[in-house]
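The other protein chains are all here in position, but one chain of the complex has been omitted.
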Amino acid sequence: DFLHALQEVKPAFGAAMNSLEMCRLNGMLDCGERHKHIQESLMTLVEQVKGSDRNPLLTCLLEGPHGSGKTAMAATVAIDSEFPFIKIVSAENMVGCSESSKCGMITKVFEDAYKSPLSIIILDDIERLLEYVNIGPRFSNLILQTLLVLLKRLPPKGRRLLVIGTTGATEVLNEMGMVDVFNKSLHVPELKTADIKRVLENLNVFTAVDLEAAVTALHQLSIKKLLMVVDMAAQGKFKEHADAVYSGQRKIDISTFYDCLSDLT
Amino acid sequence: DFLHALQEVKPAFGAAMNSLEMCRLNGMLDCGERHKHIQESLMTLVEQVKGSDRNPLLTCLLEGPHGSGKTAMAATVAIDSEFPFIKIVSAENMVGCSESSKCGMITKVFEDAYKSPLSIIILDDIERLLEYVNIGPRFSNLILQTLLVLLKRLPPKGRRLLVIGTTGATEVLNEMGMVDVFNKSLHVPELKTADIKRVLENLNVFTAVDLEAAVTALHQLSIKKLLMVVDMAAQGKFKEHADAVYSGQRKIDISTFYDCLSDLT
Amino acid sequence: DFLHALQEVKPAFGAAMNSLEMCRLNGMLDCGERHKHIQESLMTLVEQVKGSDRNPLLTCLLEGPHGSGKTAMAATVAIDSEFPFIKIVSAENMVGCSESSKCGMITKVFEDAYKSPLSIIILDDIERLLEYVNIGPRFSNLILQTLLVLLKRLPPKGRRLLVIGTTGATEVLNEMGMVDVFNKSLHVPELKTADIKRVLENLNVFTAVDLEAAVTALHQLSIKKLLMVVDMAAQGKFKEHADAVYSGQRKIDISTFYDCLSDLT
Amino acid sequence: DFLHALQEVKPAFGAAMNSLEMCRLNGMLDCGERHKHIQESLMTLVEQVKGSDRNPLLTCLLEGPHGSGKTAMAATVAIDSEFPFIKIVSAENMVGCSESSKCGMITKVFEDAYKSPLSIIILDDIERLLEYVNIGPRFSNLILQTLLVLLKRLPPKGRRLLVIGTTGATEVLNEMGMVDVFNKSLHVPELKTADIKRVLENLNVFTAVDLEAAVTALHQLSIKKLLMVVDMAAQGKFKEHADAVYSGQRKIDISTFYDCLSDLT
Amino acid sequence: DFLHALQEVKPAFGAAMNSLEMCRLNGMLDCGERHKHIQESLMTLVEQVKGSDRNPLLTCLLEGPHGSGKTAMAATVAIDSEFPFIKIVSAENMVGCSESSKCGMITKVFEDAYKSPLSIIILDDIERLLEYVNIGPRFSNLILQTLLVLLKRLPPKGRRLLVIGTTGATEVLNEMGMVDVFNKSLHVPELKTADIKRVLENLNVFTAVDLEAAVTALHQLSIKKLLMVVDMAAQGKFKEHADAVYSGQRKIDISTFYDCLSDLT
Partner (left out) sequence: DFLHALQEVKPAFGAAMNSLEMCRLNGMLDCGERHKHIQESLMTLVEQVKGSDRNPLLTCLLEGPHGSGKTAMAATVAIDSEFPFIKIVSAENMVGCSESSKCGMITKVFEDAYKSPLSIIILDDIERLLEYVNIGPRFSNLILQTLLVLLKRLPPKGRRLLVIGTTGATEVLNEMGMVDVFNKSLHVPELKTADIKRVLENLNVFTAVDLEAAVTALHQLSIKKLLMVVDMAAQGKFKEHADAVYSGQRKIDISTFYDCLSDLT
């Protein structure tokens, strides 16, 4: 059933952990081979930064379409690393701040990290941190320059740091010289038919026949959109229907599912 | 007669309600199948946000030509939702404020909403909130970034929020990444012949013959323009003529109607 | 004679009236059918706003070439309306003010208007209020946004407002979305031969033969240019000649008139 | 001789007069028919503004290449008008001032003028007042808007004002809407052969034969360049030679003149 | 073994030395003929500035792709010069500073240098000092102008200064006039096959056979990327494997090396 489909999540500490957990609110489902491979690459970097005397700073960019699971992936790897210092830098916590106070907050996170032997910093939605907008285009050069420098600055002796960035605007970041400054870039894709099937199987919300039918209608979709369609369909027409579906008591009506799908895409 | 043609409006509370009521000053008329369908879609979202544990934040954009009834529709759905927290964010209440104090006011509305178990926020005329102008183009990136973040930020545990945006500048908002950030977009169109006929029938201001004649002259028109033409024609040449028309005592003179129509379009 | 050619002007009150009177310094002459039609349309709006419960706000834009008489027309209609609140918003009274204090002054005029049951506000030379210049182009977005909002904001219950805008930069205002926001646009043209003849007849400054000759030389001209040419010709070569002409004692010398005409156009 | 070649200059008053006199430091020479015609047109305007009840504000733009004598012409007409208020607004007196204090100074000049029954204001080198530069292009919109408004604002009852502008950047001012706002534009050209001959005759610094030779070499030149070449040639190789030339004791050496000419053009 | 492969580094003094040493954290390896030649050219300039009475200021730009070793090279030459004043100007030490305080800091470094008979200043990553970004493009003109002036300003009598700049954005600096202002430009390239072979031999982390295989797969690579691939491969799958490799006890597994290589490039 749905609850078992979630990956186990290790206990973690304090406020930072809360906002990390918010990034994967409904737990993590198996999203297929490609997502798994990306997660393994990230865990290798975690090991690398732990083990290396020579590269005290490693940086990796997760890039891909909106809703493809970049932030959830970064949060999961950070939690799983069990590093003593983990922090997510997100525009959500800086609403209304001036450019320079955002810079101050970002720099502070790095300087706090330098005090811990092992740290992970997630720079979430970098185009949002940069206040980027396509018209103009405009963005905060102050914040950009701060990030460009911080992503190259070595931590002091004995400290090690892994930085994971996420973005849905790869092209733009590339033009800014932001992609080059990361040691590594990983593409987090939308789900394809096989991945979608796996997710739906794990959710266990369709009859076997309807599952085949549902999957046939779906070629490419982000995990975000997929889960939203399922949830709308699970609610169906009557209140409290959804609980019954997720606990395995009822199944989603396939025509309701089709309606919700065409409604959202 | 005209008064019966209005949809019933449920009582509501306080100052917010006043400004919502201002958005549909002369009550709501039946604008045909397409408007009805949009209103139903919105009411489904209202139910969805009430019923879902998994999607505590839903966002929907109403877009379409000026005067097509977007704001009136959003206000109606909000009032009908009977949610304990309803607020309209409109440039009208922020005339003369600086960008940053507008940001502060908008953020405050969201933070107030987070304190209520069920909330609706209407972001009215988003291009105006953004101080957008086609020449340049120019707009407030500060406000844009604030909205982009607030439209993705999840409310705290146990709080649920529906955000309804309205805009007459879909293309522009799309380029800004504003459309993508909404879960759903709905197009609110101008009225076509059949819709116009229904509105005029409900208003009951023409003789049967004149109604046919009037409708024939009208192919596509916003509800706003239509009502303004009717009102001008209702006033006719003599003072206080209009009351007689709306109360059913008199009918509009069809040639006066044609004059007003050609005058305004 | 000239004094009788002026339309009668009703007495009015206070300082606002003074600046309105400055807009038609030498009184109003009959400028032909097209000008008359525009003036009637405006007076209809005046009646409309007085009579309507449903449209408490009406807005109309007078647009056309420089010197065609837009400001004089708006001032005349405002004075003739006998509304208790009349105000002209003009860049002339805001020389040297900052953008934001201009916004404050404009907003104040609207808020004062909201306190009167019936009001007219003239937004004179909107491109100048906006500090528009073709190079760049540049303008005050702060003021533009303020106007865009104020032109849509409904006055409170029981208050009615007519806004008349004037501009010589229709294209620009259209691109800014300024034209759309007005309920109605009226084009105020330059004078054509027939109009010019009527003006000159009323002025009674030519002999019958010279009048025909003068008119033949004139195909299209703004009322402003026409009156300036006449005035220059009336002065002729000798001081105080003009008074004699306007009081009907003397006539303008036709060749002097031709000279002045070629000099100014 | 040279001193007699100068037009007589009437005595004038105070500091303003000093800076007007600086504009025609070496007196005014006869520059030929075209310059004379422009000066007459300007004097007509002076009469017009004195005589007219109906046009209390007249504005005229002198435009043409650098050094063609625009400023000297405007200063001469102003002095000759014997108006009680004459002021030249020039960037030279505002070096280092901020845009807004320049605006304040300009506005002050107009407001002082409104207190005098008859006034002339010279707006000298308008592109410089506007801080215009071709790259960008950039300029002070604050000052531009101030000028656009002041050039249309009527003086109070009983006050009359003539504004004479000068510019070497007609195209630019035209694009800014600055040319249209003037009632009249006059082109001040460079000198042609006949004009040059007249100037050189009046200066009386060549022998008759050399004069013919000199004139033949000169087709088009500004009065400024012409006088500079003459002055350089007059100095020749020995100190204090120039005085002898201007006082008629000696003549310029024609080959020295050719050298200076090719050196400066 | 690895430790012997490092070039000897002479002892140096104080804080500046620490940040210089950070620029070549893992010591300097022989990178082939081209790198050697550049280093010699720089040492010649060091001698030149020491020996010349006539050129008290020499400036040299190291330009080339990211990670090619420019900063490490500049730091090494500076340390080897044994000049009494050595300072690296780097954006890393100015995170969050305003443009003008960065200017102040840079100017201070030059003024301190003027007090020492012999000085070296490294301007590291000039595009970063200039806060350059390709979009716009944008940069700090304040800092650019400061550098342009400081790079031409002669030190006072008896003081001599060598400035070494580094950049990965040669084109951009050229357009800014930054390249021209340096007396000399040197290109620091990526490694080619022969250079790579030499580095790997010196590191002594492969068996002879694997070394040939590894080199065959590598045509062009920066020293930075090369060392990172080696380090990742050295860690292999088990913790603490890397130490064994660098100390010569174990060799890198060639297929692990290939994996790391394809992972990072």
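Which chain is which? They are A, B, C, D and E, in the order written, and residues in each are numbered from 1.
Methods note: contacts are C-beta pairs under 8 Å (C-beta built on N, C-alpha and C of every residue); 3 or more make two chains touch, one makes a residue touch a chain.
Just so you know, these numbers come straight off a predicted model, no measurement behind them.
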| item | value |
| --- | --- |
| Identified contact with the non-displayed chain, of E:Met176, E:Leu191, E:Val230 or E:Cys260 | E:Met176 |
| Chain not shown: contacting residue from D:Glu92, D:Asp112, D:Glu171 or D:Glu212 | D:Glu92 |
| Sole residue of E:Lys36, E:Lys152 or E:His219 that reaches the chain not shown, by the stated touch rule | E:Lys152 |
| For chain E, the residues touching the chain missing from this view | 41, 47-48, 50-55, 100, 103-104, 107, 137, 139, 141-142, 144-146, 148-150, 152-154, 172, 175-177, 180, 183-184 |
| Chain D residues touching the omitted chain (full complex) | 22, 25-26, 66, 91-92, 95-96, 128, 131, 133-136, 138, 227-228, 231-232, 235, 239-243, 263-264 |
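Keep in mind that, in the parts below, only the chains that are shown with their structure count from here on.
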| item | value |
| --- | --- |
| Chain centre separation in whole Å, for chain E relative to chain C (CA means) | 71 |
| Distance between the centres, which are taken as Cα means, of chain E and chain D, whole angstrom | 61 |
| Residues of chain A whose C-beta touches two or more other chains | none |
